[in-house]
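Have a look at the structure that comes next, please.
A single protein chain has been omitted from the complex, and every remaining protein chain is retained in its original position.
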Amino acid sequence: MERKKSIGVSLRNVVKMFGNNTVLNGIDLEIAPGSLTTLLGPSGCGKTTILRLIAGLELPTSGQVFIGDEDVSTHSASQRDVAMVFQSYALFPHMTVGENVGYGLKVQKVPPTERAARVADALGSVGLSGFESRFIDQLSGGQQQRVAVARALILEPHVMLFDEPLSNLDTKLRRQMRDDIRRLQQETGITSVYVTHDQNEALAVSDQVVVMKEGGIAQIGPPESLYHRPNSAFVATFMGDANILDAELLREDNEAFVRIRQSRVPLGDKAAEMPAGPVRVAIRPEALSLSAPGSGEGGFTGHVTSRAYIGSATEYLLDSDGEELFAVIPAGAPVYAPGADVRITIDPVGVAVIGS
Amino acid sequence: MTISISGFIKTGALAAALTITAAALPAQAKGRLVIYCSAQGDWCQLAAETFGKKYDVKVSMTRNGSGSTYAKILAEKANPQGDVWYGGTLDPHSQAGVNGLLEAYKSPMLKELGEPYRNPASSKGNHSTGIYVGILGFSVNTDLLKKAGLEMPKCWADLVKPEFKGQIQVASPQSSGTAYTATATFVQLWGEEKAFEYFKKLHKNVAQYTKSGSAPGKNAARGEAMIGIGFLHDHAKEKSKGFPLQLVGPCEGTGYEIGGLSIIKNARNLENAKKFVDWALTAEGQEVAAKVSSFQVPTNMNAAVPKEAIKLDSVKLINYDFVKYGSEKMRKHLIDRWIREVKPLAR
Partner (left out) sequence: MASIAARPSFLRDPILRWCVAGLLALVLLPWKALEYGVFDATADEFLDAYGWSHLNSSLFAALCLLLFVLRPWRGSPLRHKIDAGLSVFAFAGILALASWQNEALGWGAAVQFFVFGGILALALARMGLVQGDPFMTGAILLVSGLVLFFIFWPVSTIFSKVIVNDQGAYTPLMFFKMITGFGIGRIMWNSLSLAIVVGAATTFLGLVFALFAARISQKFQGLIRIFSILPVITPPFVIGLSLILIFGRNGSINDILLALFGDGGLFVGAGQEGWFERSPYIYGFWGIFLAQTLSFTPISFMLLMGMVSTINPAMEEASLTMRASDWQTFRYVTFPLLRPGIANSYLLGVISSLADFGNPLVLGGDYDVMATEIYFSIVGAQLDYARAATLGIALLMFSLTGFMLQRYWIGKKSYVTVTGKGSGGSFQRLPRWVERGCAVIAIIWIIFTAVLYGSILLGGFVVNWGADYTPTLAHYEELWARGFGYGAWPSYFTTLGFSAVGAPLTAMVGLLIAYVTTRRRFAGRNIVDFGAMICFAIPGTVIGISYILAFNTAPVLLTGSAAIVVISFIVRNMPVGIRSGVSGLAQIDKSLEEASLTQRASSLRTIFTVVLPLLRPALISAVVFSFVKSMTTVSAIIFLVTADTQVATTYILGRVEDGDYGQAICYGSVLIVTMLAVVLLVDRLIGKARTERKIGAHA
């Protein structure tokens, strides 16, 4: 089967209001053809609303939605070439697995024989061959999830939408499904938009992550850059744990540094356009490392307030001149008891300037 | 997109079906007649069937009390649905005539009617004709009377005796034309003040004011009351079914009603309406009533009087003033007075 040409999605100055309540306040967003973009944010930030706007389940109050070159702002869901996987799966309980998956084809009046073949194909691609005549309530949660994906895939839509598809699964299954979705997406090259509130999931599957906050976009970028170069305390803390500290930006010989306490941390190109002066930085807890006081160069001192062993690592709460720091030290490193003085050093990779 | 296509097909199919039905309909040469009937249901039915068959007219008949029929004609003034109004006490007919809801018509049959019934309505404009006479009176359940060991009442005055406490039923003038006729009769017998004195005394003996004018007779027949006041032809019907009723034409004299027959103004089938009026006034048309045990006295002098009917000469009839007491104003005044002065009294 020939694959459709991938096309992108863009939102232009989209505002959505429910009554007097502004849910989205002027969103501009480009989603590249064939990419998987994740919308990430706390509940109520508007991420699901964006998904529903792309699906056509809501229409924008103002602004435009484009799928490819076509302005679909006033098209209803059934007029758009998109497919969606729902949080609750939304499988029709009165239909079999086969009928569920083949539903869209039936709507499009695809002849039964071709339909059956394509249903079998789609079920095969999610590893559920032969499940056609089962009823939905005879499937496990993971299987239902796969049926939902198959149902969305079978239409070969221009855009696939995933609304927190994994939130009803347990941790182990979630990782497996996450990888399966990513694999299928890359194989088919269907432009996909994925909503989640779980940053690990977002980091794991995305080409591009859109972090949202209160109806606006906080930051857009590939996963690594969001993790390592958050542009705000919000993004930094939302994309994992971070210590937010005051620091000073220095520029010497075309190179930028931040001075954090007694440490000088090179920034590389992370603060290219920032003027020198006082700034705030975010430091990932795993970028901190601990050693005995006076055991080496650089760093600064503090003492251990408390400690928790979590298997793969040890978490420390540290105090340095009244400032609280959180550090995650991988298993295998020396362990310090609460009250012990330590020297704290910073790995430059885990440091980001988040504002002045 | 499915909406409009299926809608389209359905509309088309429906339309086609209707056209075929329309084309297949037989031509009906003699036309239609819509009768609003305020007589007994079976009487109305029989009259409609007989007339329809005789003149090959498609008759539809709607039966309703005279009050609601008047209401209907008034409501449909702009767009009359009915052609002829058959039966029911004359007052609403009069009212309709005065208010310009009726067509004047002088039937050639009038000459066969008794003089008072040719043009009885208040408008005096030949809007209505009398088709029967009904006499007001009361009936006594003889079983109950015997059990109670009481003497047969003969006069209106007997009914206010204390031994009949809780034994009498009469309709409420508020809802029943029959009861209004009784009210008007008392007023004409004794003058308004004395009539209301009488009503107040009677009130103490009344077990229940019924809504419908014919209910007291039926209840007396079934022993729910000892005495029922109403039109005697209603009571005669009960008696003919074998109930132990004695019909009384009160000694002081009594009022009567005339059954009205009118053509509705701007009737759609005026010719047939006239035909119907002519027919209903013939002896044949009037004898329909007795066939369904309606024992009113016919107004056509050539019609046979049913043996169960009260003979007009056996009761003392007052000279009932249909114009004065048929007027809306008088009616409202008397009913209002009854509601204010009699109804709230303790019993």
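Order of writing sets the labels: A and B. Residues in every chain begin at 1.
Methods note: a contact is a pair of C-beta atoms (placed from the backbone, for glycine too) under 8 Å apart; a residue touches a chain by one contact, two chains touch by 3 or more.
What you are looking at is a predicted structure, and each value in this text was computed from that prediction instead of being measured.
The chain that is not drawn here is touched, among residues B:219, B:286 or B:300, by B:219.
Per the touch definition above, the residue from A:137, A:253, A:297 or A:321 contacting the chain not shown is A:137.
Note on the undisplayed chain: of the listed residues B:43, B:70 or B:138, the one touching it is B:70. The omitted chain makes contact with chain B at the following residues, 1-5, 7-8, 11-12, 14-16, 18-19, 21-23, 25-28, 32, 41, 60-65, 67-68, 70-71, 74-76, 78-79, 81, 147, 166, 172-177, 179-180, 207-209, 211-212, 214-215, 218-219, 221-225, 268, 331, 335-336, 339-340, 343-344.
Interface residues of chain A with the unshown chain, by the touch rule above, are 18, 55-59, 73-84, 86-94, 103-104, 107-109, 135-137, 139, 144, 151-152, 155, 161.
Going forward, only the chains that are shown with their structure count from here on.
Each chain gets one centre point, the mean of its Cα atoms, and the points for chain A and chain B are 86 Å apart.
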